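In this view, the complex is presented without one of its protein chains, the others remaining in place.
Moving on, here comes chain A:
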Amino acid sequence: MAKIIVVTSGKGGVGKTTSAAAISTGLALRGKKTVVIDFDVGLRNLDLIMGCERRVVYDLVNVIQGEAGLNQALIRDKRVENLFILPASQTRDKDALTQEGVAEVLDKLKQDFDFILCDSPAGIERGAQLAMYFADEAIVVTNPEVSSVRDSDRILGLLASKTRRAEESSDPIKEHLLVTRYNPERVTSGDMLTLDDIREILAINLLGLIPESEAVLRASNQGVPVTHDISSDAGQAYSDTVSRLLGEDMPLRFHEMQRKGLISRMFGGGRR
């Protein structure tokens, strides 16, 4: 039975789509049949981050409104076997998504896939609520920054009340914290919330920590999820995150300041 995981945050620009792309790629690389769905109707971007923007023909709204079959809308990833993308519609308004329609699409996907990742839009409106409604687990993406942490707490409130599991009083959604754009140097100098601060305030299980990294922009420029850049810190951090999601015990990395060696100091070795 497929697991439905929503990638959400409340605040925009914290790395939801980057994380959804990187984690779904990581899952597929481990042999899990994975589909990642863009719920940001009107402002789709997952296709761009996944590098398949020119192959979009049909989208989620077409499928829900019966204008295309699910298999026509699913885009097979070029790089990894077992990975599929279901893009959002670019032109229609947000009301095009219905709860029944989303339920139907997810039920069909459940029969074929091991993991269904829902990339939520920012905010707490309809699109975001639909992305989380049917979830079994939630990855709450948070930056070490006040507005992001506050919004994440709001999202935790919604996960606990406005979802199917909450309404049916079944087992609650399993919540995971994913801290992104973490900068250990700034934490050390006292100008950035520490990982422990964020964990203390949000009080949910930590799934992963992604350092602020040049590799992330490089990856989105190229349309190649950063998980493929295995020499980069962010790529490795996402890979660790996927391992934890699959239940493996991985030690935390990239949360402490690295001492620069003489050579990297001389040549200004930046982040990989």
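A few remarks follow.
Heads up, the rule we're going with is that a contact is a pair of C-beta atoms (placed from the backbone, for glycine too) under 8 Å apart; a residue touches a chain by one contact, two chains touch by 3 or more; residues count from 1.
What we mean here is this: contacts and distances are computed from a predicted model.
One subunit of the complex is not drawn; among "Phosphate transport system permease protein", "Cell division topological specificity factor", "Amino acid ABC transporter membrane protein (PAAT family)" or "Potassium-transporting ATPase ATP-binding subunit", its UniProt record names it "Cell division topological specificity factor".
Only one residue in the set A:Gly13, A:Gly69, A:Gly157 or A:Pro172 touches the chain that does not appear here, and it is A:Gly157.
For the chain missing from the display, the contacting residue among A:Met192, A:Ile210, A:Val224 or A:Leu245 is A:Met192, taking the whole complex into account.
Chain A residues in contact with the hidden partner, per the touch definition given at the top, are 145-146, 149-150, 153-154, 157, 160-161, 187, 190-194, 197, 201-202.
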